[in-house]
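Written out below as structure tokens is the structure these notes cover.
Note that one protein chain is taken out, while the other chains of the complex remain in position.
Per-chain numbering from 1; labels A, B and C assigned in written order.
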Amino acid sequence: MTTGVDTALALHLHEQMVFIRRFEAKVDALYRQGRVRGPAHLGIGQEAVAVGAASVLRPGDRSIGTYRGHAHALARGAPPDAVLRELLGRTGGICAGKGGSMHITSVEHGYYGSYAIIGAHLPIACGLAWADQIRGDDAVTLCFFGDGTTNIGAFHEALNLAAVWSLPVVFVCENNHYMEYTPIADVIAVKQPAADRAAAYGLAPLCVDGNDVDAVRAVIGAAVDRARNGGGPSLVEAETYRHGGHSAADPATYRSTEEVAQWKLRDPLLRHAEQLCASGVSDGDIEAVTTGVAAEIERITVEALAAPSPSADTAWTDMWSDGSSRWRN
Amino acid sequence: MTTGVDTALALHLHEQMVFIRRFEAKVDALYRQGRVRGPAHLGIGQEAVAVGAASVLRPGDRSIGTYRGHAHALARGAPPDAVLRELLGRTGGICAGKGGSMHITSVEHGYYGSYAIIGAHLPIACGLAWADQIRGDDAVTLCFFGDGTTNIGAFHEALNLAAVWSLPVVFVCENNHYMEYTPIADVIAVKQPAADRAAAYGLAPLCVDGNDVDAVRAVIGAAVDRARNGGGPSLVEAETYRHGGHSAADPATYRSTEEVAQWKLRDPLLRHAEQLCASGVSDGDIEAVTTGVAAEIERITVEALAAPSPSADTAWTDMWSDGSSRWRN
Amino acid sequence: MPDLTYRQAVSAGLAQEMARDERVVLLGEDIASGGVFKTTVGLRDRFGPARVRNTPISETAIAGAAMGAAMAGLRPVAEIMFSDFYGVCWDQVAVEMAKARYMTGGQFGLPLVVRGANGGGLGFGAQHSQAVENWALCVPGLKIVSPATPADVVGLLAAAVRDDDPVLVFEHKALYGTKGPVPDGEHVLPLGSAAVLREGDDVTLVALSLTVGLCLAAADRLAAAGVSATVIDLRCLVPLDAATVLASVRRTGHAVIVEENPGQLGWGAGIAAILAEEAFIDLDGPVVRVSGGNIPLPVAAPLEAEVSVSTDRVVAAVSRLLDVPVPAVVSLA
Partner (left out) sequence: MPDLTYRQAVSAGLAQEMARDERVVLLGEDIASGGVFKTTVGLRDRFGPARVRNTPISETAIAGAAMGAAMAGLRPVAEIMFSDFYGVCWDQVAVEMAKARYMTGGQFGLPLVVRGANGGGLGFGAQHSQAVENWALCVPGLKIVSPATPADVVGLLAAAVRDDDPVLVFEHKALYGTKGPVPDGEHVLPLGSAAVLREGDDVTLVALSLTVGLCLAAADRLAAAGVSATVIDLRCLVPLDAATVLASVRRTGHAVIVEENPGQLGWGAGIAAILAEEAFIDLDGPVVRVSGGNIPLPVAAPLEAEVSVSTDRVVAAVSRLLDVPVPAVVSLA
């Protein structure tokens, strides 16, 4: 963190993390006001994984994630106003109001979607990577999922297929220690839900502190390079924590306040701000990032709330490739 | 193999293996005559697994297997004539003509059925074992499946659940080196499809020569004891080989004649006969087993072929617990 | 008769059966702490962790373990949190549970229940809103229950637990917050007995689960316009009380079937087919279906409303069928 380039990058990563944090805090507030329809799963506390991982990708690389996917879409460059409008059910939503919070997608930015069935997108990630492999492209696919997801059959099938076909895909398990309300330790017979399973697919166990954006960049960056150079898939376990409940509706009373407090000390934003300071970035510059982000989020919120709802007849488009929803004559 | 008791047991195991071998050879012949409806998956060459495993179980223990399940049913004591009648579609079939070769079941003898969807019965085995655990019974469940089955999601979910709940179940993978026509080595990224996955569930890797009935007894016996005494599940990989094709219809041209010949040298029956000789059993005694078995199989075949088909109206029974198939009024 | 919410009724029904029969055991994700929909509240504390078991996220293992346990003499109740998740364990439900008794010649029964939250209306989107009872109706061997009221939740759930065959209970997530009286003491209903909730002469409305309320509301509005409607809550799809529907339609001469699911294929088509074959001679007009759009459910409110069934659409369909003017919405004031 010594050169100007490094500092610019570090500040950029910081801005992304702060943006995502503030964006999700805003979503939380809007949810509490009853303005978000359906569930909203926030990743507050886990930002370093999404931001660090996205920062090692190139345009043309692909990523894919879950219902807890706001961060992953934004980190790839999905327009925040269109994401917010999707959550609020306004015109201009990134999925035209048809997806909502759990299905944020921005193919234009290489984010192939958020999937709400546990594990379902891991095989899909294999397919994305397979297409690149067949064409001889050097694109890489990054696939995000949670600790609880390592227990579903699709995880097993996807990891094995990726390994056997040597696909250019990096699986990133965000181990936030909980499925919905149940600690992951209650439902596995190993210590680490992902890393301790890697050997079953002939893969090395890769672990990283998911609250340290630089560490994430290093470990996932190396895995991405390996995949890009024909070295096949990796499975990375990033240890992290969600500050809030499973979804915005969950008060998360199943966790002790001490546990939460302990993890908040390891907040990835705090830690990154400290590192920025240590590397000579001024408090003022760091403040400025936060102020800019806050203003931007305020602006898109005001605009989104002023936008109308989509018109009802748009429900009937986007079904088939001809744009219609006609299934019979 | 020195005491009289040991010799009697060894002869009994031999008789069982010979019986199963001859039974399946007869099924193969009947299949070729067009007398078996639907597919028939034979386990010729794999008898030592079924016989060795069943021999360490007690009455009240449960076992469950696959479409390649004749051996497993017979080894638990299912009446061979009723099994044969099921295959031939005659009255007196063990599943009343409703199951056929792929679904042989004999609950009365602790064999909870043969399942034809890959992996589906592994979670069911967990449930059988869970029931015993809840009731505090000391029964054990044995679950058989093939190497190819280790790649389906149900395998992963079942193994994890069994480990987390510490269920009294022993999973036995019969590694015969092929799924249908594809070598297992082509579709996994590890060497051993089961043993190399055991650690993912916190289990020890257990391997055994599946063509050595005594070795099978030792390894599976220890696993069963452990399960019975509250030590939780095991995953055993038994290396073996099917002499014939995937099903009676498959000429198995995808295997080299050398490979098949090599494995036939390791035929579990030959080896066991040699051991019997070495332990002092006379050639005549061994011959007598074979002669007796052949006569018995001839007898049940003649009887089965003479039996009529079940009457058509029996198709409408056994659907619901009231015996009927009524779904509406 | 205490008033319970529909979600409380789930816990109450389960508690009633667990107290009665210790072979009744529960398994599912997060159920020990009361469950994501708060439908298993208090059960772990009352009946202990051995009988109320949290599972990994492994629906195939959940369904399979339920099946195996039932084969070995327990009476498990498995929760599939959202019925959409039947997709990841469909083999266990449709291909194992539904067929095991038959294909073994009746060597064992499967006294088990699988239950969970079904249907749309809350903005949960395409992957958390499906009407999955229709998949199950394609598969012989599964009993299918879908209660519309808290009392029926208790009564039908109890019946499902006591039944010796696999029963799928589809609770409606949009009804969890609704309230209603539940009989004191033990409450059990028979499976396969439809409820005639209102008797009328002009048309028979056939409903299930969420659409029962829509039909009752529609009948109110139609009454104001002089149309008298019978409203039938099927309660179960298997066993199906076809006789009650047939008898009513033979009397009214007109049937409107109101199903939440896409019309492409759903239980409403099954009922329509029965009527077209068995009541043809008594029909005075086409068999009309009011169904959800043939589309995955969108999230934005106006879009979800556009593709969903509603009281308005029921009223309009009946009015068209009987050729009467559409009655206006009665003001609540």
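Assume a residue touches a chain if its C-beta (ideal position, glycine included) is under 8 Å from a C-beta of that chain, and two chains touch if they have at least 3 such contacts.
Computed from a prediction, not measured in an experiment: that's the story for all the values here.
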item: Full-complex contact with the absent chain, from A:127, A:183 or A:202; value: A:127
item: Sole residue of A:96, A:140, A:198 or A:220 that reaches the chain not shown, by the stated touch rule; value: A:96
item: Omitted-chain contact residue, chosen from C:12, C:25 or C:137; value: C:137
item: Which of C:43, C:74, C:126 or C:318 contacts the chain that the document leaves out; value: C:126
item: Touch list for chain A against the chain that is not drawn; value: 62, 93-99, 103, 105-108, 112-113, 115, 117, 120-132, 134-135, 153-154, 157-158, 160-161, 164-165, 317-321, 323, 325-329
item: On chain B, residues whose C-beta touches the chain left out of the figure; value: 37-39, 89-90, 93, 97-103, 115-120, 148-149, 151-154, 179-182, 186-188, 254, 309-316, 319, 325, 327
item: Contact set of chain C toward the excluded chain (per top definition); value: 84-88, 90-92, 94-95, 98-99, 102-103, 125-127, 130, 134-135, 137-141, 238, 261-262, 264-270, 272-273, 275-278, 280-281, 283, 285-289, 293-296, 298
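To be clear about the criterion, only the chains that are shown with their structure count from here on.
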item: From chain B, the most remote chain by mean C-alpha position; value: A
item: Separation of mean Cα positions, chain C and chain A [Å, integer]; value: 36
item: Chain B and chain C: spacing of chain centres that average the CA atoms, whole Å; value: 41
item: Chain C: positions in contact with at least two other chains; value: 55-56, 58, 60
item: For chain A, residues that touch 2 or more chains besides their own; value: 151-154, 186-188
